[in-house]
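Structure, as structure tokens:
Note that this complex is displayed minus one protein chain, with the remaining chains in position.
Here the chain labels run A, B and C in written order, and each chain numbers its own residues starting at 1.
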Amino acid sequence: MEMKPNAIDLVRDDFPILKTSNRNRPLVYFDNAATTQIPSQVIKAMTDYYIYHNANIHRGVYELSERSTLLYEGVRKKVQNFIHAKSDKEIIFVRGTTEAINLVAHSFVRQQLKPGDEIIVSEMEHHSNIVPWQLLCQETGALLRVIPVTNIGELAIDEYEKLLNARTKFVAIMHVSNVLGTINPIKQMITLAHAHHATILIDGAQAIAHLSVNVQDLDADFYVFSGHKMYAPTGIGVLYGKKKCLSKMTPYQGGGDMIEKVSFYALPVFADFPAKFEAGTPNIAGVVGLGAAIDYLMQVDLSLLRAHENKLVDYALSRLINMSYVRLIGQSDTRISIISFVVDRVHAHDVASILDVNGICIRAGHHCAMPLMERFNVPATARVSFSFYNTFSEIDHFLLVLEQIRKMFLCV
Amino acid sequence: MEMKPNAIDLVRDDFPILKTSNRNRPLVYFDNAATTQIPSQVIKAMTDYYIYHNANIHRGVYELSERSTLLYEGVRKKVQNFIHAKSDKEIIFVRGTTEAINLVAHSFVRQQLKPGDEIIVSEMEHHSNIVPWQLLCQETGALLRVIPVTNIGELAIDEYEKLLNARTKFVAIMHVSNVLGTINPIKQMITLAHAHHATILIDGAQAIAHLSVNVQDLDADFYVFSGHKMYAPTGIGVLYGKKKCLSKMTPYQGGGDMIEKVSFYALPVFADFPAKFEAGTPNIAGVVGLGAAIDYLMQVDLSLLRAHENKLVDYALSRLINMSYVRLIGQSDTRISIISFVVDRVHAHDVASILDVNGICIRAGHHCAMPLMERFNVPATARVSFSFYNTFSEIDHFLLVLEQIRKMFLCV
Amino acid sequence: MCLDLQALYQEIILDHNRHPSNFKKLDQANYVLEGYNPLCGDKIILYLSLHNNLIQDIGFQGEGCAIFTASASLMTEAVKGKTVEEARKIFKLFHDGMTTSKDNHIPFDKLSVLSNVKKFPMRVKCATLAWHVLKTMIDPVSDDLDK
Partner (left out) sequence: MCLDLQALYQEIILDHNRHPSNFKKLDQANYVLEGYNPLCGDKIILYLSLHNNLIQDIGFQGEGCAIFTASASLMTEAVKGKTVEEARKIFKLFHDGMTTSKDNHIPFDKLSVLSNVKKFPMRVKCATLAWHVLKTMIDPVSDDLDK
């Protein structure tokens, strides 16, 4: 299947920011793993919300509030369909992946842990899937066990199997690595966790924009992601939880909307989920934006666009592999369009700054994955991450500047 | 000082939603205490953000991320100035009032409580300033003490003085009641709390749009509010905390940006505040919107507009007081533009629905203040709340429909 | 009075609100259940005197809005003297009428006035509260999530 050039041009037209500049050069946006850009359809949905429907939800009887509520609750259904959940009640709106993981740690895992119990994470996790568990272990006396990462940047599944045991209460694993690009075999890992009666959470932050996710087929207990990595705005994310898990959970934040009855003479009576976990006025326009982003992804030819992403990453890899001064961090074949690398004798921040001056936005640093940096013994990596709106000529431009960098630092 | 009619017309022009309709009638929006509407300046700031500056903050070295970070951090300064905080580091961005209160409960109060310690709230609090304290008391064995409300809807300050004692660890009080409109004497209450070595949080959700707030002058330890009640979008709010309070606090959510160092061989090293309490990607456009709302409020003639609000509420009260079938809930003279009432023999929801059909949006229900409903022995109230963009003729229209309601239910 | 308003607060609803039928505590009831709508604060206690599958008598107490009161009143009229099977059928007619997006009326004489509530989605719960309490009393088990 050949990519017609105009399909990508058409998609690019949807993203107004791609026509702007970075340091007075045409913008080349290669930091999609940090956050994706917003199509005008999503911007318009939010603007329309503010102009025509803005009202607080759930409690107003008037039409404006009714419209706002129906929009908000309608997105729950859209998310349900998007990740193939059984019910829209299993969809909880949160600020993002980080809040979702903290919510599960606080409301589901915390109450179950005894000293000596074990939680399994991996060496490639994002800080947001490490720190909440470290804090919880510190509080409860549970232990954190860590699945190691192989030299090519995959999870050592045999080690995972060895770590699982009767004390394993919870497993928290990323679907796709934000540094290595590796797609982890989560279906198999979920089956293994369940065989040991452990509950498992999948951090889908990097997967949701690039892979089709079916939480029922995966049999995931929890699946979490952020809107801002799938063409929706920041400040909104999703916690999917199986009904049987959600119904065991204690409240998270206390306040309006999560409560049925408040009195000073009795304990509060909580609402049922999802409301129970959505205390206070939520990010309504963010939810509307998330719904519009899902609509957008349903309306484009996603399989074509994803094939394009795969070609971009294949092309970039094939070129980078032949540059002797570039070392790739992560060489798994099951991957998405994220590439981390280090340039011989040049710090990642200098690489990023020189690209920046040429209009190219890439990320440099530890990518909130310090343990993984330790694992590969690098202080930082440079990372490019492509979206379907990126092009081959952008990659060529990037490779050209890399060559300049080599010259500047090594042979001037 | 007479209000020139065109000053209000000019302000109304800034709010595009005011030109739309509710149930096919011109929109009369009297639910400003639930959420305020958004001026086009704020909508534009957010749209511009998505079109020109969208990037993840703090960690990118490229210009786009730099712009986004400067915008975001710039709003911290704007908020600092707006509430007259000593430093922008004392400003923490949260989802809203509810999250701010939960954060303080979890990270400041929780660690200090021993069984028998006391927390003081009032009978007029919003659920979000009751439930977190109830949950905390349940967990720690501390006791919740409640300042009663007088018949006219004021706090019984003499009772407050009696409640304060050596076991009082924390006081959490609303600045302005979302049901009664009453402005509480918080400066005096803060002084009293401090005299008993108790820390005090002020829920400023209903005050922030209507009163000038100077946290240093008030000497508030914590002051919290939501953007969506001051012409900014939902999903963003502020926790102000004194430096000396913030520096005692344990982390809230764990994840990216709140951390300096993560390793599996040591405990995490936390960043300093405010970053410490802003884990994960925040609601960046929401912050930009909040900044634009502050700019907006600085640019209009706020004292003129607030005088107009006061005239609106005086006028409405003077008329309602003469309607024999209307009972006002809350008759304090120190108040803002919120009025709660019940109509003889007509349930608040029927009142609201009939107004709704006439284009008028009001709130009916318990307003997340069930204990206050119990106090006044009503299942629910109807509530109108005015903003500076409301008009006298809108109030006349509302009063006319009230009269229709009386006819429909009582004399048809 | 505008059309929408007429549709929502028809005379029959105002009447039933003012003088609800079967508004009483049933001392001889063998089934009693409370219901509560946290949105409005509507509260109901429903009493059934149910013998040999027959709803011999029914009564309710409570407080709430006109839509709630009228709906509860009309519900008691509709099922009083009916068998449980018949009550189930009436519930289904009512429920389908209230939940389908189509503009069809509830095909059951007086109950049809309630179908106008559909235009006011935030009020639908007011109209259905009493009915759901009845349903729970005659069909205790149901899994809300899988609906």
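Keep in mind that, in the parts below, a residue touches a chain if its C-beta (ideal position, glycine included) is under 8 Å from a C-beta of that chain, and two chains touch if they have at least 3 such contacts.
A quick note: this is a predicted structure, and the numbers were derived from the prediction, not measured.
One chain is not displayed; in the complete assembly it touches the shown chains A, B. Of the options B:P39, B:G60, B:G153 or B:G330, the residue whose C-beta touches the omitted chain is B:G60. Annotation: of A:I173, A:I338 or A:A380, A:A380 touches the absent chain (contact as defined above). Taking the complete complex into account, residues 58-62, 65-66, 69-70, 86-87, 89, 243, 259-261, 271 of chain B touch the chain not shown. The chain not displayed touches chain A at residues 23, 346-350, 353-354, 356-358, 364-366, 373, 379-380, 404, 408-409, 412.
The rule is simple: only the chains that are shown with their structure count from here on.
Compare each chain's C-alpha centroid with the centroid of every protein C-alpha atom shown, and the nearest one belongs to B.
Taking the mean of the C-alpha atoms as each chain's centre, chain A and chain C sit 46 Å apart. Averaging C-alpha coordinates per chain places the centre of chain A 31 Å away from that of chain B. Averaged C-alpha coordinates put the centre of chain B at 37 Å from the centre of chain C. Shared contact sites, meaning residues of chain B that touch two or more other chains, fall at 23, 349, 353, 356, 364-365. Chain C has residues 39, 120, 123 in contact with two or more other chains.
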